[in-house]
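Below is one structure. I have some questions about it.
One protein chain omitted, others in place.
Order as written gives the chain letters A, B and C; numbering starts at 1 within each chain.
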Amino acid sequence: MPELSKIPWPFLILSFISILCALYVVTSNSPIRSVLALILTFFSISAHYVMLNAQFLAIVNLIVYAGAIMVLFLFVLMLLNLNKETEPLKSNKWLIGAAVSAGLLLLVFTASIQTSSEHIMRHPEAGTGLVKSLGKVLFTDYLVPFELSGILFLAAMVGAVMLGKRDAANESDTEITGREEV
Amino acid sequence: MMQNLALIILSPLAGFLITGLIGKRLPEKVTGWLGSLAVLVSFVLSISVFNQIAANPAGMHQKLFTFLSVGSLQIDFALQADRLTALMMLVVTGIGFLIHVYSIAYMHGDAGFYKFFAYLNLFVFNMLVLIMGANFLMLFFGWEGVGLCSYLLIGFWYENAEYGKAARKAFVMNRIGDLGLLLGLFLIIFEFGSLDYHTVFEAAARGDHNLGVITAICILLFVGAMGKSAQIPLYTWLPDAMAGPTPVSALIHAATMVTAGIYLVVRCNTLYHFAPVAQELILYVGIATSILAALIGLKQNDIKKVLAYSTVSQLGLMFVALGCGAYTAAMFHLTTHAFFKALLFLGSGSVIHGMGGEQDIRRMGALKASMPLTFWTFLIGTLAIAGFPFMSGFFSKDEILAEVFVHNKVVWALAVGSALLTSIYMLRLFFVTFLGSFRGTDEQKHHLHESPWMMTVPLAILAILSIGGGLLNLPEIVGGGMAHTLKHWLEPVTGKPAGEHAISHGTELALMGVAVAMLLGAWLYTRNKYQSKGVVPEADEAQEGTGRLLSHKFYVDEVYDAAIVQPVNTTGEILYEQADRKGIDRIVNALGNLWVWLGGLYKKVQNGNLEYYLIFMVAGLILIVGFNLFR
Amino acid sequence: MKPDSIFHTVEISHYIYLSCVLFCIGLFGVLFRRNAIVLLMCIELMLNAVNLLFTAFSSYMGDSSGQLFVFFVMVVAAAEAAVGLAILVMMFRNTRTTDVSFLSNLKG
Partner (left out) sequence: MRSLLLIFLGAIAILFAGLGKKEIRMLPWAIALLLGALVFIPMDWIANEQPDWVNHIVPYFMMVFDRSALAFMAVIIIAAMLVLGLFGQREITGSDQLGLILFSLCGALILCSFTHMVMLFLGIEALSIPLFVLAGSRKKDLRSNEAAIKYFLMGAFSTAIFLMGCAFVYGGTGTLDLSVMQRVIPGSAAMGGMTGLAKTGVVLLMTGLCFKIAAVPFHFWSPDVYEGSPNRTTLFMATVVKIASFSAFFRLFNFAFSSPLAHGNWSFVLAILAAATILVGNIGALAQRNLKRTMAYSSIAHAGYMLLAILANPLESFWALIVYSLAYAGSSAVVFYILNKVQEKKGNTEFESFNGFGRANRWLGILLILALFSMAGIPVTAGFAGKFLLFSAAFTGFKWLVIVALLGSAISIAYYFRVFRHAFLTEADGDIIKPEWQDSVFLAIAATVLLLIGIWPALITGLQLFELH
């Protein structure tokens, strides 16, 4: 681990915010607060993107993630009226188990990073993350995956509609099947 | 003439398809004769092939198509016939045909008549594939196929839970055997890059292959043979297989399928030549099986079970011969055993038929009068297996004993013991069943009749073969110029044994003398006990009271009985109870139950709860990543 | 300080550590929480950690493919979220709960 003092303070502060918010997301017992904290996390990550010269992603992250996806989450929470409920957290057994698992995974990750990060070639090019250069590659080399993501969206949309729509014909008289009383 | 080979296997296959698909709508007789005809065609063709092979020792080979080719490995769907195969072909199709004819009468009126013939034909087809295949994969196809038919036919009448249990045992045991065989096959591919007999044996004969691997191959193939040919510890399925109809027992569980293991070892004799360790293993397993099964056979009261244990014991004896490298002796005994054991089983079938399904010898007796032909043929079979001079069993068993005598004196002594026990339990069976007084019900007595000609003619033919089968390979002192026909016949396959252990004629005569003396002793003892005194074997529960023994203590044979026979019998009983029923069965069942138990254990892990699944997944992930990193 | 200069002073390993930590926090959440919606959010958090890592690598190596990959990850995340929320709503309609601990009809 490098010394903390050598790390520039904007990075430190941003990272601190990210981690704090992320921790709040996973520990808060109110789903609504989790969503809000997650949005904050995304903002901080967008800031990281800016620092990394990835302006395009910074914007997209805000629009798609913080904007669209999180609003969808909020919307569903409201729809299901879960905003007031506080979710019962799991027992300490689970807390310890989850923490140990996550800690161990972090450990093996850091172990694998230890020796390898210096091998990463450093060729920063200023223009990589700009909309212009990315767009150019996206619509030439990456045209096929771009189109494919279109299918993906279509499929997701059709699927969501299929699940969401009420079967008008037999809505009222269909019993919920497969329920086994506990 | 090349097409003959394919025709030989296709004829029973056609028989299977015809009887299986339209047999239900045909009259019984037509179905039965169609099935028999299919095998007869194979038999006739086999004779023609046999004649060609006689002129051409190299044998024939016919490639039908390339089964698969991947990388450098190519496996053909190919048939071959050499002298070993030709002999087996005659045995399989010849005896197969007789048993088919027999079955027409035996299975008369059975609801599944057409199915029975379809299965029998399928069996013959698979058995022919097994022996005629030109590579190990073809052998494996036949191997699996005959196993399958065997299950189908064992369960032919018993479609209930009890059968399920017996089938499961047969299943587990044969699985273990097949596992060994398959592994052996993969090891052969690994070592020789081919499964073709010719390529593999040629490469092996050069002798530049890793002997350790060859030994491993040989042992694994023998494990396969153990399963199919019912050797310790994989033998208990065979007595249970007697639940099937009697012709099935005669064909599959005495004459043909169970000898597949012998065939396999003889076929691979080139490999075994380089694996003395494997040969020793075969020798010891063989002799142990032979003795154990003979001891157990002493105390069985089910006519078919006695024969079943006798089969196990005789197969053990054949493996003893293989263990000594006496391939001719093994094949000789295989052939004669096929004759007389098929005869005995069919005879017992005739008895069971006559007795209306009764199988317990304690309820038989005095059948001589009502079933004369069965009586006489059964007597011939008994004498043949017991080694009555100049009958087939006498020569074949004698040859094995002579070979073992040269090889290993201790094993020889044990083999002689096994032979003696064989004479005793066979004569006991004979006396109790056919002589003495009738002990069945009146209804059975009234029903008692000689079987129809379709059953007795095969019996007669087999009886003739049992008497004359010895002509195949007479020893020198008897045959003179005609001696060792089979040995010369098989030489292209087994090769000329390098260090021919020719034993002097004097020794050979002495050995024969021992055998005859033993038979005589057994005859006198059993005749005295079961015919003259009319002793009926006790029911299983009632143990021989010591009081009765004491009251007759001055009778010499009672002393003999107490000193030798009783311990032997008791050993047989104990072996049956402890080793057979409890030991091996329990282990095998435990082996099966272990997995089921583990399955139940796993059910608890799969508890339906997403949270557990996720944490198991993460735990696995950590282990995998960590292991891979720090390895 | 200009972002550009920060970029030059921050080691790539810092970003790797950061995203690993975020990833593991998300993973902790997946294991610890029982509300399906929050579970989904935790997965989104993990995806974001991955995105950050990709972007960092991409910027340091001057290779645009990493950033384009992130773009596609976002697309897929959106699609997945839409479908996932639809499934959750469907489940909620039938069971009136989004708690995954009650799912145990299928087991054994």
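As a working rule, a contact is a pair of C-beta atoms (placed from the backbone, for glycine too) under 8 Å apart; a residue touches a chain by one contact, two chains touch by 3 or more.
Please read these numbers as outputs of a predicted model, since none were measured by experiment.
**Student:** Which chains here touch the chain that is missing from view?
**Tutor:** Counted over the whole complex, the chain not pictured touches A, B, C.
**Student:** Of the residues listed, B:47, B:435 or B:621, which one is in contact with the missing chain?
**Tutor:** B:621
**Student:** Which candidate, B:28, B:110 or B:144, sits in contact with the chain we can't see?
**Tutor:** If we include the chain that is not displayed, B:144 is the one touching it.
**Student:** What residues on subunit B make contact with the chain left out of this view?
**Tutor:** 65-71, 73, 77, 137, 140-141, 144-145, 148, 155, 159, 163-164, 168, 171, 175-176, 178-179, 182-183, 186-187, 189-190, 592, 595-596, 598-600, 602-603, 606, 608, 610, 613-614, 616-617, 619-621, 624-625, 627-629, 631
**Student:** For subunit A, which residues reach the chain that was dropped from this view?
**Tutor:** Contact residues on subunit A toward the absent chain are 108-109, 111-117, 119-121, 141-145, 148-149, 151-152, 154-156, 158-163, 167, 174-179.
**Student:** State which residues belonging to subunit C touch the missing partner chain.
**Tutor:** Output for subunit C: 16, 19, 23, 26, 30, 36, 39-40, 43, 46-47, 49-50, 53-54, 57-58, 61, 63, 65-66, 68-69, 72-73, 76, 79-80, 83-84, 86-88, 90-91, 94-95, 100, 103, 105-108.
In this text, only the chains that are shown with their structure count from here on.
**Student:** Between subunit A and subunit C, what is the gap in Å from one C-alpha centre to the other?
**Tutor:** Chain centroid spacing, subunit A to subunit C, equals 3 Å.
**Student:** So the centre of each chain is just the mean of its C-alpha atoms; given that, what is the distance between subunit A and subunit B in Å?
**Tutor:** 69
**Student:** Send over the residues of subunit C in touch with two or more other chains.
**Tutor:** 27, 31, 34, 105 - these are the residues of subunit C that touch more than one other chain.
**Student:** For subunit A, give me the residues that contact two or more of the other chains.
**Tutor:** Each of 90, 94, 97-98, 101-102, 105, 109 in subunit A touches at least two other chains.
**Student:** Which bits of subunit B are touching subunit A when the two form their complex?
**Tutor:** 611, 615, 618-619, 621-622, 625-626, 629-630
**Student:** Inside the complex, what are the residues of subunit A that reach subunit B?
**Tutor:** The touching residues are 90, 94, 97-98, 101-102, 104-105, 108-109, 111-112.
**Student:** Can you list the residues on subunit B that touch subunit C in the complex?
**Tutor:** 603, 606-611, 614-615, 618
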